[in-house]
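These notes are about the structure you will find just below.
With one protein chain withheld, the remaining protein chains of the complex are depicted in position.
Chains: A, B and C, in written order; residue numbering restarts at 1 for each.
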Amino acid sequence: MARSITMQVARYRPDREAEPTMQSYDVPLRKDWAILDGLNHIKDELDGTLSYRWSCRMGICGSCGMTVNGEPKLTCATFLTDYAPGPVRVEPLRNFPVVRDLVVDIGDFMAKLSVVQPWIIRKDEETPDGEYLQTPAELEDYKQFSMCINCMLCYSACPIYGLNEHFLGPAAIALAQRYNLDSRDQGSADRMDALSASTGVWDCTYVGECSTACPKNVDPAGAIQRYKLTAATETLKSFLMPRGGR
Amino acid sequence: MTYTHDIVIVGGGGAGLRAAIAVVEANPQLSVAIISKVYPMRSHTVSAEGGAAAVIRAEDSLDEHAYDTISGGDWLCDQDAVEAFVDEAPKEMLRLENWGCPWSREPDGRVAVRPFGGMKRIRTWFAADKTGFHLLHTLFQTSLKYEEIARYDEWFVTKLLVEDGRVRGVVAIELSSGRIETITAKAVILCTGGCGRVFPFTTNANIKTGDGMALAYRAGAPLKDMEFVQYHPTGLPFTGILITEAARAEGGWLLNKDGYRYLQDYDLGTPQPGPVLRSMELGPRDRLSQAFVKEMEKGRTIDTPYGQVVHLDLRHLGAKLINTKLPMVRELCLDYEKIDPVKDLVPVRPVVHYMMGGVSTDIHGATPLDGLYAAGEVACVSINGANRLGSNSLPELLVFGARAGRAAAEFAAAQPDDGGDWSGILTQAEDERRRLERDLRGREGGGERVSTIRTEMQAAMEQGAGIYRSADSMAKCADALQELRERLPGVSIDDHTTTFNTELIAALELGLMLDVAESIVHSARLREESRGAHQRTDFPERDDVRYLAHSLIHRSADGSPRVEYPPVTITRWPPGVRVYGR
Amino acid sequence: MPKQRIAPILWLLFSAGGIVAALMIPVLLALFGVLFPLELVAPPDHAHLLAVIRHPLTRLVLFGTCVLALFHWAHRFKYTLYDGLQLKGLHTAINTFAYGGALLGSAVAAYLLLLLPA
Partner (left out) sequence: MSDTTATSHVGNQPRPYRRRVPILWWVRRRSYLLFVAREVSSVFVAWFVVFLLLLVRAVLSGEDAYRRFLDWTANPFVLALNVVALLFVLLHAVTWFNLAPQAMVVKVRGRRLPPVLIAAAHFGAWAVVSAVVAWIVLG
């Protein structure tokens, strides 16, 4: 195996460059090294000015998403050897404004999180004495959608979000479904407004790339489709039984 | 520009978020803000795997949880704090359940519990093996409900502003713009987490640089029991990624190079096929990590490119159990070691994991400095004593996060609105701003890299203040740290961009880490006994006559450390012998 | 944000159309569009086909297929222009064309399949 690999890294320093440029670095090619280890090598040994986000380096904090050879990836869980002999191209996540080098602005996503009211909504005032009972099967109903680490690879993969930043987007909708499908929650009606607004689920044309990109098998595409089905049947019911008909 | 809040919380991890919610619930009139150097859901709490302990089963009792905690902590825990902790832990955990945390369940719908190291009863709640992840996301999402909670995401706090023995606010840099701002407050709660990054091989994330400990120390608040650094017995070589204790609680075995369950040689019980509480692989972390070192000295560990390891054997648990109870362990092994625990042995070695010590607080989270509170890993209440039991830290950050929030709310509400004379504070803030700008603009290239000094510091700490310590090793370490401190001003910052300047942040973190490292080594040198995680080859016995006491380290005016020894609070459990496996 | 009242209905039509199109069209198109013209399979004689088409059930099924398939087209075609060619600015024109077309087609289908006495 070759002993080093070339990393082509996107650079953007807003006070120096009008638009991003690529810069190449040679880093050692080691069996255990993730893309992130390569970036850390650059920062520690070659060029301290490179900026990017990372923290847990175990695929759980969701900070290190970048575009690697054109694909959205968690760089701490993607390995250099898979790109040998190289070069491997590392760019910021697509579909987000670039703040600096490999750092993107995710303010838009953070705002969308609150919009879907991702917390348990109960109609009863009293808090219970103990736990709400929930069987393993009921847990299973929403478990998958609770695994999202907010890495935003799905937003980066979704062309519809790229075209329309107002689109609520895959992870936010999956998060809404996570609560809608939780047996302890009674708030799906409250979340309906945001989800079926013009920027909600109906914008999604089921490209499906969000689920392909997701490193945690959350399947946001499935969440969205399932929600469309629920919302559509609800609407149909309200048409057929105008006065709520309950 | 200056921002003003009643309460500023530094840190958006489990402790910080819980504190913020507690403040709003205690007093919705107060303006509260969370300042965090990463988006809250990226905080390190996200990595916690195994679970969170709280008494819930009929056959369990608060006293037993308290006793396990106290004996696990080698009697260095304050027992009034432990009693408050075990009492409130179940309530906090239930709240979290009510907020939607996806706890694993029994078939009848009740929350499930699993065994954990050092615990006599089965009382550890878990959400598969992503407990911290679910806990943090549940707290964060619930916090979004409270519009009152303002957030400064990706702001780095560089200084606590203190005047007349009272904390009045902080100075912080906004990463995205490089703006340096003063944020004033009537009370500040530090929830900045631990400092594992002071060591080279750690389970801790990149952000765990002990900032809060150093900020408090510099501001005049003492640190407590800093010599107690927990090594977790099972980290993956190279990355330091943690293989949770739950893997052993579910029945995993530790094997040496001969395939022998070596823990039986270290007074930890006799091997049984299934897991036995407080025995063998379910002994406490300090003892297991020490056993590893002894095995290594006997030449019975396995040599790898990333150092000596032993094997964790999960194969007999079967794919089904591993997939349902330990999915992340499998995922991590497959990703980072290219091995499958269903079929292969997992190489593991002890790894720096947790700080028992921290900013000294009372049982309400208050530090001796007026208006300054602390909770979570950054704080030392102390319930963890000389060795924390696995799964006690998540409930700790809930219980004491909430307590600190309530106490700070009460304190802030009692303060007058304008707070008197601000000129001194603003001058301090101005000085701090100048210091930072000088760092950013003035430090030309050519000097040493941040990483050079950091790497040397980490190596010195591992050699001098690792699992086993001695007067000699620590003296060398202290000298090395002193030398590094002198080199620190010469470190170069090549990056002069104001936007997202991570090199500047790394340099600031390095300065903070050096303070923390010094306080660890200094406290360790003075404690001439072996207790819990602090093991000295030159003083191998516990010494309750001299050291049934906390080390409280202050920074004197000239910067030198000064240590005091206030006694441990004993209520109902007089010091005894730690017995495991018998 | 205005809640969408129409969108769910149009989406249901689109989905129903998607299923119907997937189930019915490949076989019919294969037979009449490819296999018969290539003389790989002999086309049925006129009398047989007429009998089939005269049957009310066939008419209903064919009518349903046509309407749903048209609404399926309208929906996808609209989004293809919106996203594929980034023409969202022209949404009024696109909507009029797509759904107008679907309605017109449905009317023709109704005329041929439901109204014309056979």
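By our rule, a residue touches a chain if its C-beta (ideal position, glycine included) is under 8 Å from a C-beta of that chain, and two chains touch if they have at least 3 such contacts.
For clarity, every value in this text was computed on a predicted model and none was experimentally measured.
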item	value
Candidate in contact with the missing chain, chosen from B:Ser61, B:Asn98 or B:Ser176	B:Ser176
Of C:Ile6, C:Ile53 or C:Leu90, the one touching the omitted chain in the full complex	C:Ile53
Which of A:Arg94, A:Arg191 or A:Lys216 contacts the chain that the document leaves out	A:Arg94
Positions on chain A where the hidden chain makes contact	12, 14-15, 19-20, 70, 94-95, 97-100, 105, 137, 140, 159, 162-163, 205-209, 211-212, 219, 221-222, 225-226, 228-229
Footprint left on chain C by the chain that the document does not show	17-19, 21-34, 36-38, 41, 43-44, 46, 48-50, 52-53, 58, 62, 65-66, 69-70, 72-73, 75-77, 79-80, 84-86, 101, 105, 108-109, 112-113, 116, 118
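By definition in this document, only the chains that are shown with their structure count from here on.
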item	value
More contacts between chains, A-C or A-B	A-B
Whole-Å separation of chain centres (CA-atom averages), chain A against chain B	28
Between chain A and chain C, centroid-to-centroid distance (C-alpha), Å	36
Contacts with two or more other chains, residues of chain A listed in rising order	none
Multi-partner residues of chain B (each touching 2 or more other chains)	none
Partner chain A, residues of chain C touching it in the complex	1-5, 7-9, 11-12, 15, 76, 79, 83, 86, 88
Touch list for chain B against partner chain A, complex	38-39, 41-44, 46-47, 94, 97-100, 102-111, 130, 133-134, 137, 141-142, 144-145, 153, 176, 205-207, 238-239, 241-242, 328, 331-332, 335-336, 449-451, 492-495, 497-503, 506
Contact footprint of chain C on chain A as seen in their complex	159-160, 163-164, 192-194, 196-200, 202, 205, 228-229, 231-232, 234-236, 239
